[in-house]
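And now, chain A:
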Amino acid sequence: MKIVYTDVLVIGGGLAGLRTAVGVKQRGFDTIVLSLVPAKRSHSAAAQGGMQASLGHSSMGSGDNEDVHFEDTVKGSDWGADQRVARMFTHVAPKAIRELAGWGVPWNRVKQGEREAVINAERVVITESESAHGLITARDFGGTKKWRTCYTSDGTGHAMLFALGDQTIANGIPVMERMEALALIHESGRCYGAVVRSLVTGELTAFLARATTIATGGYGRIYKVSTNAVICEGTGTAIALETGVAELGNMEAVQFHPTAIVPAGILTTEGCRGDGGILRDVNGHRFMPDYEPEKRELASRDVVSRRMTEHMRKGLGVKSPYGDHLWLDISVLGKDHVHKNLREVTDICRYFLGIDPANDWIPVRPTQHYSMGGIRTDHRGESTTLKGLFACGEAACWDMHGFNRLGGNSVAETVVAGMIVSEFIADYCADSASDINVSTGLVREFVEREQAGLDRLVSGGGREQAGPIRQRMEEIMIDQVGIFRTGEELDRAVDELEDLLARSRNLGVRSSAPGPNPELVAAYRLPKMLKLALCAALGARERTESRGAHFREDFPQRNDRDWLNRSITTWPEAGASLPNLGYETIAVADMELPPGFRGYGTRNYIDHPDSAERDARIEKILETVDPDDRHARQAALMPFDHLLPEKYRPRNQRLEATA
Partner candidate 1 sequence: MKTETRAPGRALTIKVLRHNPADPDSQPQWASFELEEYEGMTLFIALNEIRDRFAPDLQYDFVCRAGICGSCGMVVNGRPGLACRTLTSTLPAEITLAPLPLFKLIGDLSVDTGEWMRGMSERLETWVHEQTTPDIHALEERMEPELAEEIYELDRCIECGCCIAACGTARMREDFVGAVGLNKIARFRLDPRDQRTDADFYQVIGDDNGVFGCMSLLGCHDVCPKDLPLQTQIAFIRRKMVTVS
Partner candidate 2 sequence: MKNSLLPARLDLAQSITGLVLAVFMAFHLIFDSSILLGAGAFDFVSGALEGKLIFGEKIPLITTAVVLVVFAIFIAHAGLAMRKFPQNARQYRTFRTHMKEMRHGDTSLWWLQIWTGFAMFFLASVHLYIIMTQPQTIGPAGSAYRIVFEWKWPLYLLLTVAVVLHAAVGLYRLAVKWGWFEGKDPNRRRKTLKKAVWIVTAVYLTMSLAALGAFVHIGLTGQDHFGTVVEGLGS
């Protein structure tokens, strides 16, 4: 039995995982990153449009700060977010941008003087100030009051991932590629590492660590059509679930991105609309202003996706052999802008659709995009129930996104969470409580259990094949656990997914080829994916309200009275057919921003009984604080400084302050 020891085992080599590894390494701890693919190929690379951070350098972002970013984020989350975490996040995001700038990310910069832009389908002239010249600029994204999304053309994630990948190499951190964690090794509520399978040789190795961090991204691939990379199968989240101890949060909160191309399901960035692109229907009519007169195409993603689906249901979509779609028109932006600032979009349109988006409209429709749900952690990134297990990025439910995340906030979360969580992991590792006191017997037990599972798939005579079951799961998820949900459909979805899970216990693999054996890989991942699907479907069925991306046609109101909480799922019995579902209250009394109207979408919610009281309390608190000192006002309402690692507590310098 091969055993590898390290201080911090990081599972996942995307932005969140790499930033975590760099963070603990710089604190002097040994770390190993495991990745399904070469780290620079991680799905983080596909983030196109940008990263939100309230620098406020561009004139359209002027006056922006952490407070505005916080407010946008909380409203975007439909009050599902942990507001303290959202505060930590908005405070550290500018630091993350600046750190990455130092590491070489070529952020687009403010150019002083006049420039043309398209806002609300009209050409306008924007004047950038001389004092901001050369500082990092930002573009507009949905659900934000200010232009706040910092970017490098439309290859932001790529530029960030390569800068971080290079930092990982510079720090001498080993990244073990094509390694897949099959199970977490744990005992008595403490995680000790993972059983890992090589996707080259097929061999199992036990990795033992003081801290194990899961940063494996989302579970979009349980859906039939997803913008996610094919590796985003959620297996990192699933191995946490399979401990029976770790909790998952808000698994039913699944985001649909309004504009993925049809039929390939490849993303075209929100930057298309942020930069002035518009949505049109079968008649060429721009329909979003009819539904959302104020934010139009730039309402939050859940709202735009629903409005688009609603419009297509009225028969105003464009018919195609691949189903209805709508048009995204960025030709209004002009050839220069499209070919320079939306290059990846141009490439994607050229290669997958054979069109030039500077001239032609792009066929798009809402497509599964992001998993707000994930491993439930505290503000430090540690699992609420399994000690020594940390999670960050999309794989985690930290929880700054609540039931809907804003565009540009997830790529920001990856690095910000990596920065913050790595400090807490380092603190944890510095403590003797993190010592690895685990018997090799236990390790052997875990490795042997995994090996037996694999052997059973190859030679256990199981008669089910992974392909058809998986296909059915993907269909159920997209058809019945999609943008619009009803109790009846969710009932059927849960039932059928249970059946599929039962069938998946009888999987068999035809090929016994030595090495990675892709058929075997598909087979052992399937039950994990089915469990996640069940968590999402069950959570959706039980949540009889609509919040953020979770929309129940039979319960269209957001119901703060009964549902201002986080869904928590665990899977304590390996052989069970359903997870345990519970709820964690989100206390209004602690909120800096009590629930209210988002400012877009339908104004339709049931108040929480504590809301009015909290509003009054806030008013009273603010009377005692200097109205011009926004930091003092914030601290009076909901202090969060003490939650941050000390090195990230200083305030962010702002351009106005230097003038």
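Quick notes
FYI, a contact is a pair of C-beta atoms (placed from the backbone, for glycine too) under 8 Å apart; a residue touches a chain by one contact, two chains touch by 3 or more; residues count from 1.
The candidates came about this way: all candidates are chains of the complex that A comes from, given by their letters.
Being a predicted model, the structure only gives us computed values, none of them experimental.
The candidate from 1 or 2 that touches chain A somewhere in this complex is 1. Residue ranges on chain A touching candidate 1, taken from their complex, read 37-43, 45-46, 95-99, 101-104, 106-111, 133-137, 152-153, 155, 158-159, 162-163, 166-167, 169-170, 175, 177-178, 200-202, 229-231, 263-264, 266-267, 318-321, 325, 340, 343-344, 347-348, 351-352, 354, 363, 467, 509-511, 513-519, 650-653, 655, 658.
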